[in-house]
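As structure tokens, the structure follows; a few thoughts come after it.
Left out: one protein chain. Kept in place: all the others.
Right, chain A next:
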């Protein structure tokens, strides 16, 4: 019987084909195949999440290739797992991330448990060393004093935005007041004008009537 393959593409652009039963062990890939009909050919290769680079994909597929075989005993699986996670911390982190993006829960649990065992019972300095993190806290911060909430850069930014908004609103209010004043003034001007016009009209009417009277005799 011909084996069917699924085509996968990693973020770096490289495409590879993987045995169907192995690839389908990953829920995310399964979803892409069944719901969206992807992966059947090179042109329709399934784009894997960015966190899955070729090295991680290779590891994940090794894991899937072993575990998707139904006949294995629990002891066999456990033994495989124990050997499988023997890698440096950096790779474990990357693998956790990659497995999580493919929704492969059993592998996520395995790797995160391994990482948990690594950091359990460790002091801050040791954790810093394990993950190669900078020592950028002040001595005061290490003693856990309260950082005043206004020190939080996000809250400072928010406060600045609020102040800006308040200023804008004030300006808009001022503008509204001046505009309405102007309108009112303008209206009264126009009124004045029309009043003037009416008065002028009345005067001219009056003059006309007087002239007519004179003409009449």
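FYI, a residue touches a chain if its C-beta (ideal position, glycine included) is under 8 Å from a C-beta of that chain, and two chains touch if they have at least 3 such contacts; residues count from 1.
Here, contacts and distances are computed from a predicted model.
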Name under which UniProt lists the unshown chain, selected from "Trafficking protein particle complex subunit 6B", "Small ribosomal subunit protein uS7m", "Dynein regulatory complex protein 8 isoform X2" or "EID1-like F-box protein 2": "EID1-like F-box protein 2"
Absent-chain contact - pick from A:44, A:131 or A:184: A:131
Among A:78, A:113, A:193 or A:206, the residue in touch with the chain that has been omitted: A:113
Chain A, residues in touch with the chain not shown (by the definition above): 51, 90, 93-94, 96-97, 100, 108-109, 112-113, 115-116, 119-120, 122-124, 127-128, 131-137, 141-142, 144-147, 149, 152-154
